[in-house]
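This is the structure I have questions about; it appears just below.
With one protein chain held back, the other chains of the complex are shown just where they sit.
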Amino acid sequence: MPVIGYLGRCLIQLVVTMIGIVTVAFFLMRAIPGDPAAYMLGDYATKEALATLHAQLGLDRPLFEQYLLFMGRAFSGDLGTSVVTGQPALSEITSSLPSSAALAVLGLLIAVLIGIPLGIWSAMRQGTWVDVTIMLGALAGISFPVFWFGLVAILFFAHWLDIFPALGATSSESIWTQLYYLALPALVFGFSIAAYIARLTRSAMLEVLSQDYVRVARAMGVPEWQVICKFALRNALIPILAVVGVTFAWAFGNAILIEAVFSRPGVGSTLLKAILARDYQLVQAGVLALAAIVVVINVSLEIAYGLIDPRLRK
Amino acid sequence: METVTTPRNARSEPESDGAAVLEIRGLLTRFPGEPVPATVVNDVSLSVRAGETLAVVGESGSGKTMTFVSAMGLVAHPGRVIAGEALLSGIDLLKLPAKELRKRRGAEIAMVFQDPLSGLNPVFRIGDQIMAVIRAHRALSRTDARKEAVRLLERVHIPDAGRRVDDYPHQLSGGMRQRALIAMAIALGPKVLIADEPTTALDVTVQAQILELLSEIQAETGMAMVLITHDLGLVARHADRVAVMYGGRVVEQGALDAIFKRTRHPYTVALFRSIPHLDTPADSDLTPIQGQPPNPSRLPKGCAFAPRCYLAQDRRDCLERSPTLAAADSPGHLSACHHWHDLAAEGDKAR
Partner (left out) sequence: MTDTSGQTSLDDLPPARRFAWLDRYVRHPGLMIGMVILLLLVTVAAAAPWIAPYSPLDTDLADTLAHPSAKHWLGTDQYGRDIVSRLIWGSRISLQVALAVVLISLTLGTLIGAVAGFAGGWVDRVIVVCNDILLAFPGFLLALALVAARGSSLESVITAVSIAFTPRVSAVMRSVVLTIKPRLFVEASRAIGMSSWRILWRHVVPNALPPVIVVATVSAATAILAEAGLSFLGLGVQPPTATWGNIISDGNAIITTNPLISFSAGLCIAVAVVALNLLGDGLRDTLDPQMRRQTGRMI
């Protein structure tokens, strides 16, 4: 039953990290100088208004009590109320989640489908022009800001070539129309992550290809495609997955930028609107929800490592 | 020929007994480098016949592994075999198209590497790895390949092979892993087995068992074996012939007792003095070899061993002319030393 034990440990880790994230989010926001209530109300707030808002946000209570309250609410799904719309913050976030999830999933799929093969190809042709070209492309990919890629893509594909819509949103029910609108943002998002994945895959593959077991497989006459795609890739996947996890965390930042560039609805746009409206509760809820998603993804990846690497299941 | 004090039967004189299964001729392997390339295998010629064991001896970096890695066409980027032939049953492996070469690797010439810990892929079951090798050469179904894998594991005396076949490498001990690698290497009944320091990473008791296993398989199949090692004790017990390598070259080559009893190269002498082996009395002094092995990209103009050689001192021919491998006093005994006569004169019993 080692597999069950492994899954159990992963789940415990999930819960611990979640508690940690809520704690860190709470203390970080309190530790940073500045009064959110004062910031929300702007420069001309009256003392009374400030006091009311403090009470409303619970900022007038002792810190530890605030923490427990925050923690209890967070785990019962209550992340406060949007000051602007009066709706529960969590439902504001969840209603905009599907659009972001579609972008994230399609983007990551594109990234993996492009990044991993290119990284493998680059590693196999180490030192040749193929390697140099792919790696220069990847360097450009991680160096240009993703929103700039988005702007250029809109200009090129939507305005000049006119093959994609400039704005990535539609109210159409048809899945094909949805995909048509999603294509350009997902491609931009995917390519920006593919650059990271390709660099990583290359270095992981190079490391693995220099291992003895790869030499043994070759010395025993195992066909090269099998050496690469079966024996080497499964080992290389462990560090690659680790980074795909980290990339995902970081990719949520990119998703916000992509949503802004393409004027797509989504968690990013909701967050952005909330920040501009100084809707503190909603921002806090959004950040927490996204962080939670990142943690869940990381734990799922950890489970995936265990399936790939038997040594971790012990 | 004198009687040899090894448990193995010394075979007849080299050159007299059958054709070589593997014959390496004039092999030259280089790695590009700044400012000059590194020559790691430098004009090496060696051969092994069926049923024979050739020991290749030398310090780390002397090119003993690279010689056979080159012969199998496995030199890693950016290294390259510049010249030479590697004839396996008369066919030059280095001129074969990649596909043909691949078919011979594993099937006709196989290699067991030094470190059994890193030689097995950690994320695949032992059985799957052996099956992959079998199925790379033979059209067997998975079920049949699996049966064959179990049979091979039994052949290398892994207890409970039917269960072990589903183990991952980390579940096996070092000796078991080396057995599994040997099972993989003999899976297709190769004509030549290259064992690259097969026991260096193992316990002493396990070492003996592994070599016993290799000898047993060799006796049964009549395959040729190349034993790459720096353990002269192993050489004394298992080799028929010996090649000593230094700085990418073969510096001395000959039958086991010729090398051990009538050493004709100062480097070999230094090796005997530096490494304890069975023939060394326990109280005799061990002298480590002074200095560093030569850098393959900065090989001296003269003899590569000259800077560390007690015979060379400041002799001009040692510093200016690289000695070629030439016949020494007994038949089939070759030495690459300008002054091997000095060693003959010193008297062989002095060591």
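Miscellaneous remarks
Going in written order, the chains are labelled A and B, and every chain counts its residues from 1.
Criterion: a residue touches a chain if its C-beta (ideal position, glycine included) is under 8 Å from a C-beta of that chain, and two chains touch if they have at least 3 such contacts.
The shown structure was predicted, so the numbers you read here are calculated from the model rather than taken from an experiment.
Considering A:Thr46, A:Ser76, A:Ser143 or A:Ser174, the position touching the chain not shown turns out to be A:Ser143 (whole complex). Shown as candidates are A:Phe70, A:Tyr280 or A:Tyr305; the residue that touches the absent chain is A:Tyr280.
Note on the undisplayed chain: of the listed residues A:Ala51, A:Val84 or A:Leu151, the one touching it is A:Leu151.
Of the residues in subunit A, those that touch the hidden partner chain are 16-17, 20-21, 23-25, 28-29, 32-34, 36, 39, 139-140, 142-148, 151-152, 154-155, 159, 196, 200, 203-204, 207, 210, 215, 239, 242-243, 246-247, 249-250, 252-254, 256-257, 260, 271-272, 274-276, 278-280, 283-284, 287, 290-291, 294-295, 298.
Quick note on the criterion: only the chains that are shown with their structure count from here on.
On subunit B, the positions that touch subunit A within their shared complex are 72, 74, 76-78, 98, 102-107, 110-111, 113, 115, 118-124, 129, 132-133, 136-137, 168, 170, 181, 184-185, 187. Contacts from subunit A toward subunit B in the complex involve residues 126-127, 210-213, 215-224, 226, 230-231, 234-235, 308-311.
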